[in-house]
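Every protein chain of the complex appears in place save one, which is left out.
Chain naming follows the written order as A, B and C, and within any one chain the residues start at number 1.
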Amino acid sequence: MSIAEAEAAGKPGERAPDLLYSEAERDLAGSLRSLLGARCRPEDVLGRLGGPGQADRPGETEPYDTVLWKAIAGDLGCAGLLVPEEQDGAGASFREAATVAEELGRAVAPVPYLGSAVVATTALLTVGDDLTVRELARGDVTAALAVGSESAPGAAFPLTARVSGPKSSDSRAGVHRLRGRVRGVADALSADLLIVPSDGVPHGLYVVGTGVEGVRRTPIVSLDMTRQLCDIDFEDAPARAIASGAEADRALQAALSAGAAAIASEQLGLADKCLEMTVAYVKERRQFARPVGSFQGLKHRLADLWVGLTQARAAARYAAACLADVDSDAPLAIALAKSYCGDLAVRAAEECVQMHGGIGFTWEHPAHLYLKRAKAASIAFGTSDAHRASLARLADLPGA
Amino acid sequence: MSIAEAEAAGKPGERAPDLLYSEAERDLAGSLRSLLGARCRPEDVLGRLGGPGQADRPGETEPYDTVLWKAIAGDLGCAGLLVPEEQDGAGASFREAATVAEELGRAVAPVPYLGSAVVATTALLTVGDDLTVRELARGDVTAALAVGSESAPGAAFPLTARVSGPKSSDSRAGVHRLRGRVRGVADALSADLLIVPSDGVPHGLYVVGTGVEGVRRTPIVSLDMTRQLCDIDFEDAPARAIASGAEADRALQAALSAGAAAIASEQLGLADKCLEMTVAYVKERRQFARPVGSFQGLKHRLADLWVGLTQARAAARYAAACLADVDSDAPLAIALAKSYCGDLAVRAAEECVQMHGGIGFTWEHPAHLYLKRAKAASIAFGTSDAHRASLARLADLPGA
Amino acid sequence: MLDGPELNAPVSDGSVPDGSVPDGSALTAGDIRDRVRQFLAATNPVSTPRQDFLHARFDAGLAWVHYPPGLGGLGAPRALQVVADTEFAAAGAPDNDPGGNAIGLGMAAPTILAFGSGKQRKRWLRPLWTGEEIWCQLFSEPGAGSDLASLGTRAVRDPGGDWVVSGQKVWTSLAHQARWAILVARTDPDVPKHRGLSYFALDMTAPGVEVRPLRQLTGEAEFNEVFITDVHIPDADRIGEVGDGWKVATGTLMNERVAIGGMSMPREGGMIGGAARAWREHPERRTPGLHDRMLRLWAEAEIARLAGLRLRQQLAAGQPGPEGSAAKIVFARLNQEISGFEVELAGAEGLRYDDWTMRRPAHADFFGRGPGYRYLRAKGNSIEGGTSEILRNIVAERVLGLPSEPRVDKDVPWKDLPR
Partner (left out) sequence: MLDGPELNAPVSDGSVPDGSVPDGSALTAGDIRDRVRQFLAATNPVSTPRQDFLHARFDAGLAWVHYPPGLGGLGAPRALQVVADTEFAAAGAPDNDPGGNAIGLGMAAPTILAFGSGKQRKRWLRPLWTGEEIWCQLFSEPGAGSDLASLGTRAVRDPGGDWVVSGQKVWTSLAHQARWAILVARTDPDVPKHRGLSYFALDMTAPGVEVRPLRQLTGEAEFNEVFITDVHIPDADRIGEVGDGWKVATGTLMNERVAIGGMSMPREGGMIGGAARAWREHPERRTPGLHDRMLRLWAEAEIARLAGLRLRQQLAAGQPGPEGSAAKIVFARLNQEISGFEVELAGAEGLRYDDWTMRRPAHADFFGRGPGYRYLRAKGNSIEGGTSEILRNIVAERVLGLPSEPRVDKDVPWKDLPR
């Protein structure tokens, strides 16, 4: 144990990162878990997607639960966790933001927390768009970063939208117009505002309202309908520039990094919940006149999953700590957490389906919500493989 | 099922490869297994390496069992399996050669079958060195290909030895002299002859006797002492040229391909034996007042190993069939078999040690012979990883 | 029992070594070819109405050539079936749509052949082969999946010697199209669970049979729940002796597993083909990690294909062996790994799904859909037809001879088991 580590172990936050949950985090998680337990049970989420007796074309329904989101965002203050108190936020850190993501992952909650309160908020905080940050922090409006859901930290600045210049009718100064199409955007269907990276000289970030003419959102039949994607077409949509050049780059990278770190925690929560559901089921389900959970074959696999969770938790907490502490190790920490937690969540959800047997293969059981969320989230913000590949540079392990 | 396959299933050998063992092969395997069961039990092999009460420096003993080899080579005719009857061989095919390798793998037999009867014999058959082939086929002498044990099919022609020209005292025509060092050669410590790839204009293959001045073999403390390697120094050693240029290339490739295919079968046999030993042990060993083999955690892992064996057997038999039938699919078949069987053998040996618990970790139990052989053989003739990488070309699956 | 797409193998692969091969075992591929050509010369494959043609083909012993004469076959080696199929296909003859009656062809037919009476064989095999009568399988129950022998559907003998059956079955594909079902029910609750079962053919049109769709995680409903309420089954429709139901059902399940693992296909013919094509078509998606996985999966899939070929060669050589269970375990794992890989390889496209609509396909089709569908549907492969866990138990105990777990349900009458 280095001195730094030892001292940090005694006094959390001093040099070596604290990987535990603070009391405040535990309180926040507890409140959120109560709320979700009452208003976002798996069967509630399933119901929003259309059961056999209900809507048969869930692609045409709105999966986001805006009422629930108001409670989470406003009542619990989760929308403004990352925002300083003086900007109407909670003045918490990325640790708390990650803890919230964990709880939402446990519930596969169909709310735009990740896209709005983490990704978009981080972008806006980076560029210093005070007014919009305040609106988001209060939970009055939600925003989404208009990039493909699969975009990873380190991705090139996307140039699929471009500035088409002010229209002749644009009398007000500073109004720009955007054209182009962005495919597969998460959390945008429920968003009031879009933060749009756009080509131009120089390239920049723009804010576009979703209610205006010239913005068309087309819902996508998504693998994970609890976080439905959409394609967005901009046809001379009025836009407000908020950053350009290097500042826009920085804001985009910060937003994608925050998204990758937060979704790692979300995956951790999801994996934890899958294990919990599976353990509960195999304790109850009897075959061969024994609970199936008494068979060592299953027990050892579940034990291995739990072992994986101890590792995933350390990785996710380290990534959250690095972002909270503005630690230069953050890129590496995010690559570790995103790849490990993503793989583990997929494995946990797959085991959840398998160990539930036939019932886990049905639509009526919520296991598939977790499977689809886990698999989709393992691609969002960069696949596990891509994040591991980035270690070649980050950990000096070059390829052939 | 294609017609070709259907017909082959009815009439083995017709177009689609026969992946079963013929009656002749089963007979041969049975005889060999009896012989090895009597004269090459694991405790016999272990004894040759020096037990705690015996030689404590096994690196200084000779692990090869030359008496056993005489019986296998001569009495059972295994030395000449690949050699046509008219050249004093058994006129069998690579299928039989692979079956013998399987049995020798089961026994981790310290005999130079692979190096002499497969690799060197293939090289000599390719270049048509009739006289030497006959000597090898009769089991009178053994030979080894002087290349590093790790050399894979497709390796560049090694140029570590070079022709130093005839000495002035070399009156007889055709006598060459070689200089240089070849590191990590298998089956050479017991060999009478070496087949040496050498630089020159053009490069070529030479035969060198091991008893002559100018050849020095230094035994290597090897990971697998049942197939001990040595370094060989040539200091103006007298040599006879047997092939040059493209013909030498062809002979080297044929020899390495045969070695890779045969060692895949050896690994199959080794894995099979590890499973057998482990199953026998966990049936007997009682803990918690039950045979440990009644615990599902172990049962499922052993079942998975057996499943792996069904796959490995298909792969090894297909590689053997392709070499026997001079099928153009041979390179792909070898890559599949060598990588799959190698990985499986290592896993089987590792599980064998683990499931034997403490006793499997001791020197006195033969499990470690299998572990060391498996690991070393998974590197010999190219690692599993290298063979899979060659599928990029062979199966048209290019990299980035 | 979940019994999906893997049963769409051609009928020539879909059955196990027959109990009885009276003669014809010396027939060669040439003989079969000659007979088909003679048949085709007499029966125009294009102008003859489809059902007439299929009836004639059955009656000529060219339906499943390894079945006995008089029951659609010639007692020929099973490996020669493909010769007949190929000849008929080349002549443009109508086929019996084997994919539409996979359970009938793959499981019911060999069971009827092995355990049915002469009268039952005559009654059921011909319309089964022609596809006039679709069959389904009523084995699994909500409370009896892996532990199938604990099933609770009761068959009570009435004074006339016939049976009255009540219970609930689940995971029944084709139930909504089937005329007949193979059914296992409990006829004696007072003996240990394996000993109190009997095997029946159930007329799905009988009063008291209700079929409800069961939606699965892919969105569609391949399967059904079947509710059986006081349904009358004539004793003549019992297959095998009273109390022998477990033995007969075990035979049926072995057929299923051999069918799954012994499937024939060309290189890259299975799910790996789609992944390899996507790999070749999208160089921009390649990374070292994905490359390694692509190579590993390709190698494993090709080896599994070779192992399937070897399994069929063993069957043809009369060395049946237990490799069918291994093949099914591998099939399930590879389908899951390959489709998972495919979704990741697809990246942004992998986040889309084609259709969540609840539909009722006759059978699953891995290849008409996107990678997301394959990924989800493949999750069933390690559950349907015997979970991979149950198959590992079978391998461990029956192949490796490992001791069984301490059994708490041994020798206990079924009615006294804890549930």
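The definition used in the following text is that a contact is a pair of C-beta atoms (placed from the backbone, for glycine too) under 8 Å apart; a residue touches a chain by one contact, two chains touch by 3 or more.
If you're wondering where the values come from, they're calculated on a predicted model, not measured in any experiment.
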| item | value |
| --- | --- |
| Option touching the unshown chain, where A:146, A:256, A:282 or A:330 are the choices | A:282 |
| Selected residue (touches chain absent from view) among A:155, A:175, A:314 or A:359 | A:314 |
| Selected residue (touches chain absent from view) among B:45, B:161, B:229 or B:305 | B:229 |
| Chain B residues that touch the omitted chain in the full complex | 49-52, 56-59, 148-150, 183-184, 220-225, 229, 286-290, 292, 295, 297-298, 346, 350, 353-354, 357-364, 367-368, 371-372, 375-376, 378-380, 383-386, 388-389, 399 |
| On chain A, residues whose C-beta touches the chain left out of the figure | 1-3, 5-10, 12, 16, 18-20, 275, 279, 282-283, 290-291, 293-294, 296, 298-300, 302-304, 306-307, 310-315, 317-318, 335-336, 339-340, 388-389, 391-392, 395-400 |
| Absent-chain interface as seen on chain C, which is shown | 288-289, 291-292, 295, 405-406, 408 |
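Operating definition for what follows: only the chains that are shown with their structure count from here on.
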| item | value |
| --- | --- |
| Middle chain, criterion being Cα centroid separation | C |
| Approximate Å spacing (C-alpha centroids) for the pair chain B, chain C | 42 |
| For chain A, residues that touch 2 or more chains besides their own | 295, 297-298 |
| Sites on chain C at which at least two other chains make contact | 287-288, 389, 392, 405 |
